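A single protein chain has been omitted from the complex, and every remaining protein chain is retained in its original position.
To keep things simple, chains are lettered A and B as they appear, and every chain counts its residues starting from 1.
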Amino acid sequence: MTPILETEGLSKRYGRKPALSDCTLTLPPGRIVGLVGPNGAGKSTLLGLACGLIRPTAGSITVLGERPAANATQLARVGFVAQDTPVYSGLSVADHLRLGARLNRSWDQQLAEQRIKQLGLDPAQRAGRLSGGQRAQLALTIAAAKRPELLIFDEPVASLDPLARRAFLRNLLEFVAELDVSVVLSSHVLSDLEQVCDYLVVLVASRVQLAGDVQDLLAEHYLLSGSRADLAGLPATIEVIQVEHTPLRSTAVVRCTTPIPRAILDAEPVSLEQMTMAYLTRAVEMSEPSFSTKALEVQR
Amino acid sequence: MIWLAWRQFRIQLLVTLAAIAALAIYLVFFGRGVHHFYDTQIAGCTGETCANAQEVFNDKYFNESMLIGAALLFLPALIGCFWGAPLIARELETGTHRLVWNQSVTRTRWLAVKLGFIALFSLAVTGLLSLLLSWAAQPIDKLFGSRFGPMTFDSRDIAPLGYAVFAFILGTTIGLLIRRTLPAMAVTLAIFIAVQIAMPTLIRPHLMSPITSTVAFTSDFLENKQIDGIGSSGTSGGSSGDTTPVGIFGYNKPGAWVLSSPFHALLKADGSAFTRVDMRSCMTGEQTRDGTCLASKNVHFNITYHPASRYWTFQWIETAIFLALALALAAVCFWRIPRGFS
Partner (left out) sequence: MLWLTWRQFRLQTQITLAALAALSIYLIIQGRGIHDFYDTQIVGCQGDACSNARILFQDKYQAPVALVGALLLGIPAIIGIFWGAPLIARELETGTQRLVWNQSVTRSHWLAVKLTLIALFSLAVTGLLSLLLSWAAQPFDKIFGSRFAAMTFDSRDVAPLGYAVFAFVLGTTIGLLIRRSLPAMALTLAIFAAVQIVMPTAIRPNLMSPITASEALTAESIERAHGFGFSSADGDGGGSTPMSLFGYTKPGAWVISSGRLPILKADGSAFTQADNKACFTGSPEKDFQCLAAKNLHFDLTYHPASRYWTFQWIETAIFLALALALAGLCFWRLPRTTA
C-alpha cells in the first residue's frame, strides 16, 4: 500500500533559520499518527509541507504517492485543519458548509449537517462569534465532510480547555473509525496523543528524533537502572537514549532491537511518556543545553 | 468557486451597484441637461450670440463635468485599494488561506475565478460610467475641452477600462507580495497615482512620434481666436530691441494635441527669424488690418503635434498597454501563488 507520507531529506529554512532539517520519514496508511515535539520544533512546517501550503527548500515529499496540492484530485484526498483553526469570521456556519459543498466534488453534505446538529451549532451563527472549541469542530467538520483519505490536524486541541479537548479527541476517534481514514495530528502535549494514536513521530529542534509504531517502539525500549559504572559498560547493541544520575543510582532509557541480556541489569518496560521524554531531553540537551527547559513544556 | 467569489464579494458588489445606479441616474439627468442646452441654444447659433451662450453653458456645466471626470479618474484607484490589495493579503493575514486552499480547488483556479470575476465587474462598472460620461460631456468636450487633455483623455471612452483592470491586478499583486492589507493598500495607491501622473506627462506624448509641420500665418488667426497673441516675451529673446524675434503665442489647433511650447517663433520664407523690425510696418493697432498685413509678408511657424485623427489610436494603445501590464502582473500572481506561504 502507498504510504500516506513519504519524505526524503526534506528540509525547509526561513532565511538562515532551519525549520525542518533532513527529514526522512515514511508513514504507513490506516494509522493515527501522532506528531509530538515542543513549540517551534517544526511540526507545523512538516504538516504545512504535507498539505502543500509550504514548499520545501530541499528534499522531496509525497503524500498518498503524489506531490502535495499538485492538483484538484490530490487536494480532494487530503483534509487539513490548520493551527488555530481558521474560519471566515464574516461567514455563517451554513455558509461554511456551502463553501465546502461548492469547493469539493466529494462533499458529504449529510455528514456535515449531521455533525453540525450533533454539536449543537446554530447554522445561522457567524463563525467569528463561535467559541474556540466550536470553531475547531467546524473546521474539523469541513475537513471531514470532503471525505479525504488522509486527515491532517495541526495542534487541533491547543486552544481548547481540558473538557473540550477530551470531547474533541473522543469525537475524532469515533469518526475516524466510521470514515476509515488515516490521520496525522500534532501536539506539544503528549497526553493528548497518547489516548488516540498508534504511531508516533518525535520532532525536536527541526529534526526527527524517533518514528515508529507505538507498540513496536515500546517493545524496543527499556528503562535500565544500576550504578554509573554499570550503565557505562553496556554492550554496543544497546543504544543509550538518555541517562539520569542521582547519587545512589542511575537510570537510563535505552533502545535495543534484540532481547536485552538479563544478567547485568534491572530492565523494566518503559512508558510512552518516559520514552518520549528521553528523546526530547536528549535532543534539547544536544542542540541547546541552556534551553532544556523547553522540554518541560512536553508534559502530562 | 464562483459561489465563494460572489459570497465574499457580495457586500462590496451591492454597495457598488447602489452607488453606480445613483451615479448613472445623475449622469443621465446631467447629460440630458447638457444636450438640451447645446441643441437649443448653441447648435446653429451665429456670431456673438454664440459666444455668449457658450459662456453661460460653460458657467453652468463645466465644473460639474470636471468633478465627474475626476471621480472617474479616481475610481480605478479605489478598485485597486479596496478590491485588489485585500484580495489575497487579507486571506494571508487572517490565516483563512489555510482553510480555502485545502478544499478540492487548486490555488490557481481559486485565483483565476477571483481575478476573473472581480476584473470583469470592474470593467463593467468603469465601462458603464465612462460610456455615460463620454455621452453626457460630449458637447462640453467639443466646445471647451481638448480631448487629449490629461483629465479628459483618461476619463472618457475606453481608457478608464485599462486603468481599472490594471489597478485591480496591481493591488492584488502587491497584496500577494507584501501579505499585509493596510500597507498593500497604501503602496497600491502610491504606485497607481504615480502611474497616473507619469502616463500623460512623460509617456503618452511618445506613444507615437509627433508630426512637425509648418503653418502659414493667415489673416483669420486673430479673428477666430486661434492664437492668443503675437509678439515677444522675455524668454523669446530679451528686451524689445529691433532684432528680437517675434512669434505666435498659444496656437490652438482644433482637436489636435500641440506638444511644442506655447511660443512659436515666426519665420520668413527663407527660414530666417521674423523680428520686431520686420513687424513694425504691421503695427497700427487695428487688429484686422495688422492680420492682413502680416499674412501678406508670407511668414510661417513650426508646430509639433498629434493630429485629432490619432485620438482613437491613442485610446487603444493606452488601453492595450494597461491591459498588457495587468496580464503581466496577473502572471506574477499565478507564478507566485502555487509557491509556499508560511
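What we mean here is this: a residue touches a chain if its C-beta (ideal position, glycine included) is under 8 Å from a C-beta of that chain, and two chains touch if they have at least 3 such contacts.
The structure presented is a predicted model; accordingly, all values stated were derived computationally and were not measured.
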Where does the absent chain touch, in terms of which shown chains it meets? B
Which of B:8, B:232, B:275 or B:319 sits in contact with the chain that's absent? B:232
Of the listed residues B:9, B:82 or B:334, which contacts the missing chain in the full complex? B:82
Checked against the full complex, the residue among B:51, B:120, B:208 or B:328 that touches the missing chain is B:51
Contacting the left-out chain in the complete assembly, out of B:26, B:135 or B:249: B:249
Considering the whole complex rather than only what is displayed, give the residues of chain B touching the chain that is not shown. 15, 40-42, 45, 48-49, 51-53, 55-56, 58-60, 63, 67, 78, 82, 86, 90, 181-182, 185-186, 189, 197, 201, 228-236, 240, 249-250, 261-263
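We take it that only the chains that are shown with their structure count from here on.
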Return the distance between the CA-based centres of chain A and chain B, expressed in whole Å. 59
Report the residues of chain B in contact with chain A in the complex, numbered from low to high. 1, 3-4, 7-8, 94-107, 109, 338-342
Please output the residues of chain A touching chain B within their complex, sorted ascending. 14, 45, 48, 51-55, 69, 71-73, 75-76, 78-80, 82, 84, 86-91, 95, 98-100, 102-106, 139, 142-143, 146
